[in-house]
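Below you'll find the structure, written out as structure tokens, and then a few comments.
Excluded from the complex is one protein chain; the other protein chains are retained at their positions.
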Amino acid sequence: MKRLTLRLGLLLVGFNLAVGLLTFFWTPHDPGAMIGGRLSPPSWTHWAGTDRLGRDFLSQVMVGARIALLVGAGATLLGGAVGISLGVLAAYARRGLDDAFAAALDILIAFPTLLLAMLVVAASETASLGTAILAIGLAMSAIIARLARILTKRVLAQDYVTAARCSGLSWARLTRTHVLPNILPTLAVALAAQFGLAVIAEASLSYLGLGAPPPNASWGTLLQQAQSTVHRAPIGVILPGLALVSLVLGINFLADGLRDLLDPEREGAE
Amino acid sequence: MTRYLLRRSFVLALSLIAAGLALFVLLRLLPGDPAAALLGVGATEAQIAAARAQIGSDLPIPAQFARFMTDLARFDLGESFVTQAPVLPEIGRRLQVTLPLTLAAFLLAILVATPLGILAALWAGDWRGTLLSGFSQLGLAVPVFWIGILLVWVLAVNLRLLPASGFPMRGWEDPAGSFRALILPVLTIALVMSASLMRYVRSAALDVLGSDYLRNARALGASLPEAIRRHALRNGALPVISVLGIELATTLLGAVVVERVFALPGLGSMLLLAIQQRDYPSVQGVLLVSTLMVLLIGFAADVLQRLIDPRLRERGRRPGE
Partner (left out) sequence: MTSPLAPRRLSVSRRALLGGMAGSVLLRVGLSSAQAQSADPAADPDAVIRIGSLYEPQNLDNAAGAGQGVSEAFNDNVYEGLFRLTDAGSVEPVLAESHEVSEDGLTHLFTLRPGVRFHSGGALTSADVKHSIERVTAEASRSSRKRSLSTIAAIETPDELTVKITLSRRSISLPYNLSYVWIVNHEAKDLTSTADGTGPYRLADWRRGSALALDLFADYWGERPANGGAVFHYFTEAAALDNALLTDAVDLVSSVQSPDALAQFEGDPRFTIAEGLSTTKQLLAWNDRIAPFDDVRVRSALAKAVDKDRLRQAIWGDRGIVLGSFTPPTDPWFVDLTAVNAHDPEGARALLAEAGHAEGLRFTIDTPNYDPHPITAEFLKAEYAKVGVTVDINLITANEWYTKIYQQKNFQATLQEHVNHRDIVFYGDPDFYWGYDDPEVIRLIADAEASATEEEQTEKLRQANILIAEGAATNWFYLNPQIVVSKVGVSGYPVNGLNAQFFLRGVAKA
């Protein structure tokens, strides 16, 4: 059962990753080429029909995988790096400083990733893939920082760590030898879950018109464009949505499977 | 308890001031000159200078901050650059859409997620449990706007069962119309939200089901439903409440996407428009009010947890720290 989740996750993510990589070398048609009719229905030449400009829709959805993975992974890396550094540092800080930090994070976390990301996008002159990564990554870092801080404090409270500290171990060394090895597994699971959320956040930003500019056709952008043509070409809202769900579901399964592997005791817990 | 309330209120007040400071800094980071945004096309240099004086963006930063905080203390959120109308009443009107939407979706989600989560825990290991977990997994992976688009397509446009979008002109003076307008958006949010709540309920229920006191209660002759009612709900509720607080805040602020799908004149759409129009007073107002609500929700969740759990009343700090 547990293995099944992990396998299913690997399968779905692997599939999306393979498609995303494949688009660098091959798509059924050039996603930018206006070769078909306007909103033509699925056919042998265009398996998922064409969009308003006569571009092959399947090719666009495939390229969408590339963007979703790129922004998702970029944001997760950024959020993880910033969040873990801040969280661990805060755990070492003096009580007052640490409390203030914890309170600030509590407030930040109450704001959904999307809202924070919207503000970051608004604060940048022009939207790009980079802005989306930055926006989502920064919003995510608050969640990771909070978790990293709590985990680090827990490790620091262990007797053997206290002993090590008393024996004069530098905090950098302490972090490397005791803290990081202990907190990383749990953080990895959290980061995997955040990865899924980041993919959704990217699609939402694009849907709201705050995502990367064309021709970077994110799934959110495709959905937004297809919404008004749903009567004539329902596949336009179905296919990108399914692709999105398959990727996020895969990532979530992967996160669950990972947790079960690392922490078999807590099956099914949050 | 009184002591705790006092202390917690003090923290609340501090957090508000901190949030005000954070917002002040954040808004100064937004690009563009607010005075130019205020005037729009064709403004002369003299007009821009006059506008700067009017909104105070020509003052030194500390003076601007002092002015900002005094205005806040007087509940003066300023006037919109675009409409020239005061921001606070506008927020009030928008909340008449966003609050009912959020609360109804939230309640519905709890009503759906609690029994389903408990069932999923009871059935853990058999196919029914797997099915329920599968549903909740799916709900977590589906973006809320996609559900909205699909629901509109199927229920509103194809089957013509419900209004697809918009909100009645007269608002809640037209209760039937308002109610109908909110059905689809509420369903959309509740679907996604119940999936995520279900996970928490399930894991809390699993913890409780495996706990000693439940086993004791059953050994003493209580039936399983009775034992759940007497002990599990109360104990299981604790971790769920703190999650609920965050979830409620998230829904309230996250309504922006749903409001857009359904063209609802709520707080989220106000913020989106204000960001697009670089309408600083409106952005600031919406953010301040939502921060306030988020903090109040956190406050309520904390107090509620204390009331339910006698153990916490004695301990000084919140769980997990």
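Odds and ends about this structure:
Order of writing sets the labels: A and B. Residues in every chain begin at 1.
Rule of thumb we're sticking to: a residue touches a chain if its C-beta (ideal position, glycine included) is under 8 Å from a C-beta of that chain, and two chains touch if they have at least 3 such contacts.
Keep in mind that this is a model prediction, so the values were computed, not measured.
Checked against the full complex, the one of B:A120, B:V257, B:M270 or B:V283 touching the unshown chain is B:M270. Hidden from this view is one chain, which touches chain B at 32, 36-37, 39-43, 47, 82-85, 90, 93-94, 152, 156-157, 160, 162-167, 169, 171, 260-263, 265, 269-270, 272-273, 276-278. One chain is missing from the display, and on chain A it is touched by residues 32-34, 38-39, 52-54, 126-127, 208-209, 213-215, 224-225, 227-233.
Throughout what follows, only the chains that are shown with their structure count from here on.
Centres computed as Cα averages put chain A at a distance of 21 Å from chain B. Note for the complex: chain B touches chain A at residues 11, 14-15, 18-19, 22, 26, 29-31, 124, 130, 133, 137-138, 140-146, 149-150, 153, 157, 199-200, 202-203, 206-207, 239, 243, 245-246, 249-250, 253-254, 256-257, 260, 271-272, 275, 283, 290-291, 294-295, 297-298, 320-321. Residues of chain A that touch chain B in their complex: 1, 102-104, 106-107, 109-112, 114-115, 118-119, 122-125, 150, 153, 196, 200, 203-204, 207-208, 220, 223, 227, 230-231, 234, 237, 241, 244-245, 248-249, 252-253, 256, 268-270.
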